[in-house]
Every structure is written in structure tokens, then in C-alpha cells.
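One structure is given here, and the rest of the page talks about it.
Note that one protein chain is taken out, while the other chains of the complex remain in position.
A and B label the chains in the order they appear, each numbered from 1.
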Amino acid sequence: MEQIQIPPVDLAVVAPLITVVGWAIVLLLVDVFFVPAGQKRITGYLGIAGLVMAGAVAAPLWGSDSSTFGGMLVLDNFALALTWIFLLIGAISMVIALDYLPRQGIEQGEFYPLIMFAVSAMMLLGQSANLIVMFLGIELLSITLYILTGFAYPRLSSEEAAMKYLLLGAFAAGFFVYGIALIYGQTGTVQLFSTAPGQESLAEYLGRQTFAAVDLTLLLVGSGLVLVAFGFKVALVPFHMWTPDVYEGAPTPVTAFMSVGTKGAALAALLRLLDMALPSLQPIWLPVLATLAAVTMLLGNLGAIAQSNVKRMLAYSSIGHAGYLLLGVMTVSERGVQGFLFYLLAYSLTNLGAFAVLIALEQRGEAAWSLDDFAGLWQRQPFLALAMAVFMLSLAGVPPTAGFVGKFYVFMAAWEGGLGWLALVGMLTSAIAAFFYLRVIARMFMQEPVRDVQPQLFRGLTLGISIAAAGTLIFGILPTLLINVVQQTALAVGR
Amino acid sequence: MTDAVPLSWVLGLSGALFCIGLFAALARRNLVGVLMGVELMLNAAIINMVAFWRYLEPRFITGQNFAIFIIAVAAAEAAVGLAMIIAIYRNWQTVKADEVDSLKG
Partner (left out) sequence: MLTNYAFIGILFVVALSFPLLPLIMAFFLRPKRPTTIKQSTYECGLEAIGDVHVQFKVQYYLYAIAFVIFDVEVIFLYPWAVAFDQVGLFGFTAAAVFILMLFLGLLYEWKKGALEWI
């Protein structure tokens, strides 16, 4: 009988991933066996420690360019940068949840391991070079997020949001696997690009073909289905209907977490798929994606104008921001990848901070998220008002903030990539968006309080908001700090 | 025996299954029915993977591999979905999709 060849396994490639997953599993058991009820923030501290440790494990790997498991997982600077961003997102989400959970009466220790599982899924997506791994990453991420969305169990809105999210997510998963099956049928492989000479892969398959000669229908239909699934996960416009409901119903730290993490991870996977496996099909997918991005930016921001509930407004604005992120994804260039990473970090910090401010305004049983509740915040809680102002300016893309540099970066990438009209659409929609972001600031600083809302600040929350605000300002004033790092990553992905 | 059934037949079966699942997922009011529709869609993809493996690329087991992963993931998804439906039922006393509607779009 023929001996099965076992590919060599390089554990260094998956070291950060194993750290997070292993820690999460152990933490789940430690929590249920040793942490007494009511003391669940201990689990939170341990979870944050695990994420920090994973970040440290990843540090010496910077600059490596390797793959393992037969090329299914790759580790390059792009994946590493994403890993750190996702770890940061996870850590900040945990920090702002430390006080939120007991205050809402939904303190369950499982929250923190679940966040860690979601983070590991995002890291997996950032590292995947294979459609199977990509599918696993998306599903692991989605399933943990369904549970997290319904985490405020007896609360009706939370359950409803989770159910909607699950049905649409499962629906998208069906499209995703069917699309992959069709791609496999055409090419006979699910590997995105070759990591070893002679390895079969999509990029290699397309490199071999002369397009006039071969009928690529299956591949194109399959890619289309996969794109639809990504559209659902990232909330691009024709597939965004679930977003406002789910974001509103989910517990606020979870909303913060998934509004930045899911988009980042799914778009990073899409970036690898488009830029490294299907670059030769760019003439076909570029018009489709450009249209999607334009419609997403437009409708996301227009939808946000109509909202008087700030949490819902941020949900719509996150749809718009997915459009901006997509700009970096679709220009197959180093500039695009750099822009994507920079924008992702800037947007993550800003959005996490903004949702953290919402948490401070959320009392048990009653959420004070209407625009009126923000009126006069400056007089009651100057710290909160200032921080919120920074986040709103950054989301709007006003100069001394990271949001501005990020927008500038992706618009530059679009412009250089020959998508000048799209960059113009982006600037136009940013101008529209400035209206409703600045409206919040105006309410906070120029109006008297309408309702008696007592914002509550706790240590964890203050810490989270401070980190987010500081990051937003530092990367806005001294963007070169980050740009230098980001520039090293793009070289690896654009091989 | 391999060519007893042409590949297009199998693909037709999986396509039909996918469409039935799609219809169920879109048209059913019962949440359990929607979930079943989604499972049908996933199963259609599994049939596709295995068929393509058998007819086109029998040297590598990628297709089989993927089929196994889809089955496992689908089970996990169904488990979470069913648990959630139970939770919904306890709260609302219904499993009809359009009656679970408190968040305004």
C-alpha cells in the first residue's frame, strides 16, 4: 500500500493561534471549575493576559514568510499585523465588558473565552491561504458571534438579534460552500496560491489558462457566490439589511467587537482571495466590487442620517466604513494593502471607543442612546464628551485624527489604482457623514441636558476609552509611526 | 462503474437540492424550517464537492476532506440554531419568524 505523505508541520506559523485557542479552552474550564459566580471578572483578567501573551508570542515572528500544513496556513507580515490588530480589538472589548456584564446582570464567565475563540477565528482568516481554512475561520467566527449576540439572554432584543444574525449567517454560509464547490469543480483545487513549487493552486491554474480558450463559467459563478457570502459577513450594501437590528440588539461590547473585527477579518480574507488567487480576473471583478463599494458608502451614510438612536446610527455608519475599507481591498497594489491595514486599525480604535462611550450611558434596563441623551454631556462628564468628540471627528475623517489619515490613504490607493471616481464618491460621502457625526458633537457641547441621564464610568471603561482616544490621536498626529510598520507588511502580501 | 451516472446528473441533483433549500430558507415562516432549508443548501454543496472529487480529481482527497468539514460545521451551526430557537420559544411562545420582531428596521 502506498504510504501517505505527511507534510512537514512548522508550529511557529501557528504559534500565536495555538496560544489563543489553547488558552481559551483552558480558561473555559478554569472558569467553570474554579472561578466563583460573581467574581467572573477574574476570568476577564485571565483572558486579557492570554491575548497579551499571544501578542508576545507573535513578536519574534515579525519578518517571517513561511507556510505550513501543506500551504494551508501562511505567516507573513500582513498576517502578523492583522494578528496584532485582532488581539488589540479583543483585549479592548474585554476591558470595556468587565464592568458592563455585572451591571447588566448577565455576568457569565463564558463571555471571555468566547471572545478569544472569535479572535482566534479572525487570526485564522488572516493567515488562511486555502478556501477550506477560510470557511472554517468564517464559521468559527460566526458561530461564536451568534452566541455572543444572544448573550444578554432574557432580554428579548438580544435573542431576536442573535436569531436574525444566525439565520442570515447560515444562509450566507450556504452560498459560501456552494461557491467553493463550484470553484473546486472548475480548477480541482481550493488552494489560493502556491507556497511550494509545483503545488496546484487557483493562481497557478489561472496563470496557465488563456482566457479565450477556456470556459470559466463555473469559476466565475462560484466566485460570485463566495462574494455574496462575504457581502453578508461584511455588510456590504445589498446584503446589509440585518446589520442595524443585530448591532442594536447585541450587548454593546459585542457590537463594538463585531463591528470592527468581523469586517477586518472577512475583508482580509477577501483581499488574499482577490489579490493573490484571482488577480488575473481583475477586469471582471473590479467593476462589480467598485459598484458595491460606491453603493455601500452612499447608502450606509445616508441611512445613518435618519437615525436618532446613536447606537443605530453607528451601526449604519459601520456599513459605510466597510465601503471605505473595501477601497483598499480592491486596488491590487501595495498602497491598497497598506491603506487597508492603516484604516482598519484607525477605524477599530475609533469605533471601539465610540461604543465604549455608549456603554457609559447605558444603565440597567434602560439605554440612553438617543441624541437627546447626549445633550449637555460636556457639563456632566467632560471626559466622556471630549473622548466622544475625538471619536466622532475621527469617524468623520477630520484632520488631527487617525480616521483622516486612513481615509486619505485608501483614497490615494483608489486614485492611483485608476478608480478616481470612486475616490470622489468616497470624499462626497465623507462630507455627508460629517453632518451626522458633528451633530452629536454639537449636542454634547452646545445644548443643555434634556433628560436626566447619569453616565457611569468605571475603571475598565475609562481605561478602554483612554486607550482608544489616545491611539486615535497619536496615529492621527504622528501617522509615520504606523506607516513605517504598515509599509513593511505590504511587501510580503504583494509578492 | 464510475461512468454509470454522468457527472451532470449529480450536479443537477445538487443544484435542485440547493434551490429547494434556498426556497425553504426564504419562504418558510417556521424558524426550524428555515434552519432545515439552510442545511439542505449545505448538503447540496457536499454532494457537489464529492462528485467533483470522484469525477475530476480522484488523486487528491480535497473534496472528501472539505465534505467532512462542512458536515461538522453544519452540525455545530444547527446546534447553536436549535438552542437559540428554544430560547426564543421560551420568551415569545412562538417559532414563527415574522412574529419575532421587536427591533425596528
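In this section, contacts are C-beta pairs under 8 Å (C-beta built on N, C-alpha and C of every residue); 3 or more make two chains touch, one makes a residue touch a chain.
Quick caveat, the model's predicted, so the values are computed rather than measured.
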Among A:13, A:28 or A:101, contact with the omitted chain is made only by A:28
Name every residue on chain B in touch with the hidden partner chain. 1, 3-5, 64, 68, 71-72, 75-76, 78-79, 82-83, 86, 90
Applying the definition given at the start, please give the residues of chain A touching the unseen chain. 1, 3-4, 6, 9, 25, 28-29, 32-33
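We take it that only the chains that are shown with their structure count from here on.
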Touch list for chain A against partner chain B, complex: 132, 135-136, 139, 142-143, 146-147, 150, 153-154, 156-157, 159-163, 166-167, 170-171, 173-175, 177-178, 180-182, 184-185, 188-190, 200, 241, 244-245, 248-249
Give every residue of chain B touching chain A within the complex, in rising order. 11, 14, 18, 21-22, 25, 31, 34-35, 38, 41-42, 44-46, 48-49, 52, 56-57, 60, 62-63, 65-66, 69-70, 73, 76-77, 80-81, 84-85, 87-88, 91-92, 97, 100-103, 105
